[in-house]
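Each remark here refers to the structure printed beneath this line.
Yeah, one chain of the complex is gone here, protein chain that is, but the others are all in their spots.
Each chain gets a letter, A, B and C, in the order it is written, and its residues are counted from 1.
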Amino acid sequence: MTGTTLGAPLRIGVIGTGRIGRMHAGIIARQTPRAMLSAVSDVSSESAAEVSSLYGVPALSPDEVIAASDAVAICTSTDTHVDYIIAAAEAGRAIFCEKPVSLDLAEVDRAADVLGRTGVPFMVGFNRRFDPGHRAVRDAVVTGRIGAVRMARVTSRDPSPPPIDYVKVSGGIWVDMMIHDFDMAAFVIGSPVVQVWAQGANLIDPAIGAAGDVDVAVAVLTHANGAITTIDISREAPYGYDQRVEVLGSLGMAVSDNERLNRCEIYLADETRSPVLPNFFIERYEIAYRDQWRFFTDYVLDGGPSPVSLADGRAPVVIAAAAAESARTGSPVSV
Amino acid sequence: MTGTTLGAPLRIGVIGTGRIGRMHAGIIARQTPRAMLSAVSDVSSESAAEVSSLYGVPALSPDEVIAASDAVAICTSTDTHVDYIIAAAEAGRAIFCEKPVSLDLAEVDRAADVLGRTGVPFMVGFNRRFDPGHRAVRDAVVTGRIGAVRMARVTSRDPSPPPIDYVKVSGGIWVDMMIHDFDMAAFVIGSPVVQVWAQGANLIDPAIGAAGDVDVAVAVLTHANGAITTIDISREAPYGYDQRVEVLGSLGMAVSDNERLNRCEIYLADETRSPVLPNFFIERYEIAYRDQWRFFTDYVLDGGPSPVSLADGRAPVVIAAAAAESARTGSPVSV
Amino acid sequence: MTGTTLGAPLRIGVIGTGRIGRMHAGIIARQTPRAMLSAVSDVSSESAAEVSSLYGVPALSPDEVIAASDAVAICTSTDTHVDYIIAAAEAGRAIFCEKPVSLDLAEVDRAADVLGRTGVPFMVGFNRRFDPGHRAVRDAVVTGRIGAVRMARVTSRDPSPPPIDYVKVSGGIWVDMMIHDFDMAAFVIGSPVVQVWAQGANLIDPAIGAAGDVDVAVAVLTHANGAITTIDISREAPYGYDQRVEVLGSLGMAVSDNERLNRCEIYLADETRSPVLPNFFIERYEIAYRDQWRFFTDYVLDGGPSPVSLADGRAPVVIAAAAAESARTGSPVSV
Partner (left out) sequence: MTGTTLGAPLRIGVIGTGRIGRMHAGIIARQTPRAMLSAVSDVSSESAAEVSSLYGVPALSPDEVIAASDAVAICTSTDTHVDYIIAAAEAGRAIFCEKPVSLDLAEVDRAADVLGRTGVPFMVGFNRRFDPGHRAVRDAVVTGRIGAVRMARVTSRDPSPPPIDYVKVSGGIWVDMMIHDFDMAAFVIGSPVVQVWAQGANLIDPAIGAAGDVDVAVAVLTHANGAITTIDISREAPYGYDQRVEVLGSLGMAVSDNERLNRCEIYLADETRSPVLPNFFIERYEIAYRDQWRFFTDYVLDGGPSPVSLADGRAPVVIAAAAAESARTGSPVSV
């Protein structure tokens, strides 16, 4: 679980200590062998102070965090990502940026310019790519074990809808929720998406519909290699956080099924009972979140291609916009 | 497995003793408690003679089979179904007809007229409706156990493509293969399909593409109650005959997963091995095929609504045509 | 499921048409490709007449059944088995005998003499040997896939205790119930049992204890090759008929787990529900019972070693007596 580090640890500063930033800070501080938490920052000085005291690191301004670190984790609100990326890149720091990089593709491209010029290591936080089960699906594809890829299925269902105030500013289900699935499809299929068709419905909460959004949605993606991915998502799954990925190839199928809280089954006279799924992403992707930082640290310290490059982070934003358009028009949209 | 019958058994004659008709004859003769095989008929006198000798029943002409039976199983080529339906209905016989009733909706309606006028019992052979696992999914919907239905998924994958000569006369993947899944969607959701969007690809065998057909296909169905069903099918699944059905409701999810040849697992140093799926429909739906005749017999002898009415049999033919159109145009098609 | 037979079918007569004999008659008549039911017999002429009418075969005396058949299935009460074996053997008929051949080893040896002298095919009805899952465990051993065998576990639990009147004449749990598990251990391990230690308890129904029997029991068997098998059985398992077999070898483990009524799972907010196990042996071992007759028929028609020889049938009777003694004395007993 832990181990000694060779050489100096990578000093990682966290900008943004909301729910997800705080989690990253904890993993960096406690569970990432070759890294250490260097400093934290937040628009709420109270939040920053809390995390600061928890891990014994200074609470600083973003610029000071950048100055005090080898790498920064950008966990602020989406619209601030690119500015921090540029600031950190100009300072020569390695960068981890929460997804999505930006909902504005011009902004993404502004980041791309600076990242290209400075050449600093950069990785987007698509945590699901680091889940051992999903990775095993991809490995089955990459190694050729299941042959030429033909179809994939991705299912993502949240246990319950977010607050309606969140829905209103979320950018819509396609970019807020299905973006993960667009990334997963490209990840496991290993071929970019060239067309999307999408359809949504408002079946869960009328307030979501009133806010102009849908709460269940499906999409059919066509990849450059001809493979077809089907995605279905829902803002509500009463049985827990449903996360499944499946790829059909010419030699076989790889399926990453849901985890369970444990492996205890109770056999009763009427039925056998199994434990529920992990409730939500923090529990379900605990190992993925942890391993994400190990991948990032190894990438920064050892070099090599980014585990999730800016191009990887840009693609699903483009697809999400196309999906939203397709859902409006009923026609497939090329991307 | 067997039992004594109260009252005289239902005498069922089989018209058409090809692969599927022969199987039905065997189940009627040997495994259907309240029924007996009365006679068989086939355009190949050799085939009819073989089944005749196997079960000790006469091989007759279709008219003679109708005359000698309380009910008939129509298992001939699709284009002859309606003529036999009309002949049997006019003779007052109960009728079991293999799916699809006809690819020509006018023909289906011609059958509907006679069936409506004569009022004879009529059931279409959508065998998958009688699978215990799929039925349990439907039961979970019908009883309200999983709440209001929101989404469904149906997966059907054959182990390997049929001969190319068959593909050429099959009517295309939508009506030849996905028709089962259209029926399954309506069955488990319990709400008719009002719109379909579909996309196919030729990824398995170029000869299928050359024949003007596709070999993998997806469809997205919208039901009258607003629910959305996603279907994915493939002409080839090297790991066996993949048959899965899943419904998401407001209170839970019901999933009918694949059967295995047995429940023996071999734990080795590298991986654990489980047995493959049943190879194809005869093995996979053995119980469904058996129970189908029990449902038919009970329906004919005891009355009640048809387990699979002509309307049930007509709907997926309509959807299949719409799906084919959608796949051509890229736009959703109302049905 | 069915097929044409080459050559004349094996005419099998059933002596004893109680519950199990009636089931065998049905399988022979309807589901065994190379066999046909020739005649039946029972001490209750009513029972014999019923089965006779069900399958259209004559109800005769035992001697007449033997005369009218190529092979006989002896399904009468245990104490009559050997007399019928001898009568059928002297008549040169192939013999299937329900387990146990006899509780009296001298009787078994009396049968052995005649069988040895006449050389007629003989097979004992240890149905579980024909279960596909259990066979796969044995195959994993026989083929060397899991290496040298070291330990095995056999679990057998009935859904509910038999009537107390049955318990009183059952011969006790060791011979009435655990005899199957002794046979299974020898079957999957492929090495005879040389020592047994056993312990029982009366935890389910005091009436069983009052009748001098126990209702839960464990046994530890030592095989000639050094492997150790642990058996646990119970007269009651409220969740259904629990039948598991497991072998640990030097290269891996093979586990035959319980079947389920179907593969539908219902995911609810508190737990996921799976279907119960098959309720009892008729359902659980439906395929085993069916395949047993195919093995028997192939063995009689094609030759080769008996799938379950008299020696195989004798061994568990000896072990059962030793287990009963061990349970009384607390010490291991050599067999």
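By our rule, a residue touches a chain if its C-beta (ideal position, glycine included) is under 8 Å from a C-beta of that chain, and two chains touch if they have at least 3 such contacts.
Since this is a predicted model, take the numbers as computed values, not measurements.
Student: Which shown chains does the chain we cannot see touch?
Tutor: Within the full complex, the chain not displayed touches A, B, C.
Student: For the chain that's not shown, point to the residue among C:194, C:228, C:261 or C:318 touching it.
Tutor: Hidden-chain contact among the options goes to C:228.
Student: Please pick, from A:8, A:142 or A:268, the residue that touches the omitted chain in the full complex.
Tutor: That would be A:268, which touches the missing chain.
Student: Out of B:77, B:274 or B:331, point to the residue that touches the absent chain in the complete complex.
Tutor: Considering all chains, including the one not shown, the answer is B:274.
Student: At which residues does chain A meet the chain that is not included here?
Tutor: 1-2, 4, 22-23, 26-27, 29-31, 50, 54, 131-134, 136-137, 140, 145-146, 251-259, 261-269, 275, 282, 286
Student: Across the whole complex, list the residues on chain C that are touched by the chain not included here.
Tutor: Contacting residues on chain C, toward the hidden partner: 147-148, 150-151, 153, 155, 157, 197, 199, 201, 203-204, 216, 218, 220, 222, 226-228, 230, 232, 234, 236-239, 242, 248, 250-253, 330-332.
Student: Give me the chain B residues in contact with the hidden chain, please.
Tutor: Counting only chain B, the missing chain is touched by 238-240, 260, 265-277.
Definition applied: only the chains that are shown with their structure count from here on.
Student: Please tell me whether the contact surfaces of chain B and chain C are same or different in residue numbering, using the over-half criterion.
Tutor: The interface is built from the same residue numbers on each side, given that over half of them are used by both copies.
Student: Just the number, please: Cα centre separation of chain A and chain B in whole Å.
Tutor: Result: the chain centres lie 42 Å from each other.
Student: In angstrom, rounded to a whole number, how far apart do the mean CA points of chain B and chain C lie?
Tutor: Using C-alpha averages as centres, the distance is 37 Å.
Student: Of all the residues in chain A, which ones touch at least 2 other chains?
Tutor: Residues 238-239.
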